[in-house]
Every structure is written in structure tokens, then in C-alpha cells.
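Below: one structure in C-alpha cells.
The complex appears here without one of its protein chains, the remainder shown in place.
Our next item is subunit A:
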Amino acid sequence: MSSSPSSRTTAFALHALGSSARAFDGVAEAVADVLDVHAIDLPGFGDAAGMTGTSIPESVRHVERAIRRSGATRWILIGHSMGGKIASVVAARALAGESELFGLAGVVLLAASPPSPEPMEEERRRDMLSWAADGRLDADAARTFVDANVGARLHPDADALALDDVQRTSAAAWTAWLEDGSREDLTDAVGTLDLPALILAGGEDGDLGEDAQRRLNGSVYPRASVEALGGTGHLLPLERPLDVAHAVRDFWESTAGIGPAVPADVAAVIASPRTSARTRGLLARRAVADDPHATPAALTDVQLATLRVLADRIVPQDGAGIDIALRVDAQLAAGGGDGWRNADLPPDREAYATALDALAPLRTHSPREIDAVITRLAAGEYDEHDALSAAQFAAWFEDARVDLVRQWLAHPATMARIGFDGFANGGDDVFTGFAILGADEREDWEMLPVIAR
């Protein structure tokens, strides 16, 4: 892979209440070989303590602006505690195409506040509010707050930083989160976020511990794996920077980063106002990596494995692949056909199941042997099974090829590969269309195709 800045992946990190971007320094250093961590001071915290718009929507816009300004086109979000709630909103808006951002590949939550109201004892809330009643948070408050949130004493440097960050926090932001932000119910606005996700919990954390994470964030992120760090309180990035870094790196390499990357210039066009929000959202959701451990929804495990073997031959993909077989499985489960089927075939799911059962032995065959079978399937000469006639196999196989190739082409990385930019033919505010239509001509905004001629 090239290492030009824009093709590196960025992890945008959002800190907790009373904390700041600096809290991620340790994590950033330890993952620097695979990810650029770009931690953001949220309004009212750290270097942004002077900012006044500290509500959740304002914080979300602030984060989106920072991501847009960075030019990142492939990125993940890391959200710690309060920052986790904001990360979930940013993620939801990105996947819906609402934020003129493109390239979100995954979300990491660290002891995160959920989109629903955060569980918090009223007494604790009242105490914490009282610390800021006189307009600033003092050293005593900071000491009490940090001590209440760690599993064991922090390393002295981290401790000093944590205490300083609490005292840097604007009282208004502190109060706004405790009184409003933490209580806001954004469950509906966020919905479920079907993308690679990692949820880390502190084994000794209180209200936002492992159990709460599974219940409140696990339901938002159906794909998330939830892990607890033993002996750890609430301040994960400060308490266990190396363990967090290790988990983030593993998440990127095994889960979030395994799909094909959409080239940076194409991603920028998708993010731009030339592309409608709805279209951007469709492409954003298709661009996230497939779940390598997904349980098939319509097929059995063996049927899916057989379809994957066929898919590799029908649509050979170079490099990081799209799991088009899994995507066809999802399409079958959703009942989404193409409006018709060959009258000689049983209903789609049944046809797939029957044909794939019959072809299951192919899983252990060599590519050459598989190709020989495919040739006969396509020609209507495959008559080795009672389950379907040769003509039925041919009809099913035609449908299967169409389904597979469409899933391949629907991915924005494939659109980029074949030089198709028709998705950017008009946005929501100005309907641009195309001004230049001739052969060998292109408009300034049009990106060059990935495959050279």
C-alpha cells in the first residue's frame, strides 16, 4: 500500500467527560504503525475549553468539521465514555450519508456512554454538579473524580494529566453533559449501526461496566465484540493505553480494515455535495467490511462456504475482497429478489439451498475442477444430480451469477475500479448532472479510474 497521508487510516478519538485529546497520547503512540490517531478536544474541554456550544449536536458538528478538515477518507471512531455517545451519533450520521463524510470503517467504544440515557446514580450526578456550581472545577474535585474512576492508581504522568484536564474543563460543558447530554435519549436517532465495532469495558467500572456495555451499546452495534479489561476502572485510555492500543490494532487488522479501500479521490467525491445524502449513505453502508464471522441468514454454513468457492471463480477479485457470497445471503434473507424467477425453478432461497447442497463437494476441488463444473453448469450440461435438472441448474446458475456480480459492482470500490462516477450526478442542493458528455472528456471533479487503460 502507498503511504501517502490520505491513504492511511485515521482513528478519530473522542475523549470522556473532564478529559481531553491528550488522554489518547499513549494509545496513539502504540498504534502509530497501523493507524494515525487524531484525537479531538470536544467543545468545552482541553484546548477547546473556551468553546461555548457544548450540546451533543454541537459537539457532533465540531467532530464532523474536524474529520472533514483532516481530509481523511478511510477512518474509524474511538469514543471514550461521553465521547462514545458522540461517536455513535457521528457514526449514525455518516452511515446515513447525512454528514458529507465518507469512509467510516468501524467504531471502537471504550467504557462508552450509550445513545440511551446513561445510567448514573442521582446522588453522584448531584455531587458532580455541585463541584461546578461556582463556575470552575478545583483540584479537590479533580482528585475525587479521578480516584472514583480508576481501578488502580494511575501512572504519575497520567494522573497529573487527568487532574489537569478536569480543572481545564469549562464548568458549563461539565454541567451540560451531566444535566442534558448524558440524559438525552438518542436511541431512535442512532438506530442500529451494522458495522465493525469493538466494545471495551473496564472490569472494575461502575455504571458503564461490562454488563451495561453489552446491554446498552451491544444492542446498538449488532456486530460488536465486547471485551472487559480486568482490574481497570473507567479511564481506559489512561489506565491501560497499551492494552487499548493492542485491541484497536487487532480490531483494525482482523475486522474493520479487511475490505477493499475506496480510493481517496473517489471517497472525496462521494462525500461532496455532488452526491445526494441518500446515495452517500447507501455507498457508506456498502463500503464497510464484511463480517468474517457472520452467521449466514438464509443459507447454512456449508451452503455459504460453497457459494464463496463459486463466487471466487465467477467474480475473481484481486487483493482485499468483498464477501459477495455473504452479501447474496443477506439479500436472500431479506427476500429481495429481482422481481421474477425462471418458472422452472423453485423459489430463490430453495433453489439456492438445493443447488448449493448438490455442489457442496466443490469446496475441496481445485480451481480448475471448479471451472470445469461451472462451464457445464452454464451450458446446461450439468446433469449429475436428481435434485435439479441440467436446465434448472443452468437457470439457477444464471441467477446466482447475476446476484454475485451485482453485489460486486454495488461496492463503491468496484465503481471506482471500473471508472464509474455516475453516483455523483447530482446532490441535494444543486442538481448538477453532467456538463461534459463527449468521448475522452471529463469534468474537473471526475476522478481517474483505478485500473489504467
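A few comments on the model shown:
By our rule, contacts are C-beta pairs under 8 Å (C-beta built on N, C-alpha and C of every residue); 3 or more make two chains touch, one makes a residue touch a chain; residues count from 1.
Here is the rule we use: contacts and distances are computed from a predicted model.
Going by its UniProt record, the hidden chain of the complex is named "GMC family oxidoreductase" among "GMC family oxidoreductase", "Cysteine desulfuration protein SufE", "ABC transporter ATP-binding protein" or "Fe-S cluster assembly protein SufD". The hidden chain makes contact, of the residues A:T73, A:T175, A:T232 or A:S276, with A:S276. Where subunit A meets the missing chain, the touching residues are 276, 278-279, 282-283, 313-316, 336-344, 347, 371, 374, 378, 398, 401-402, 405-406, 409-410, 415, 417-420, 422-423, 425-426, 428, 431-440, 442, 449, 451, 453.
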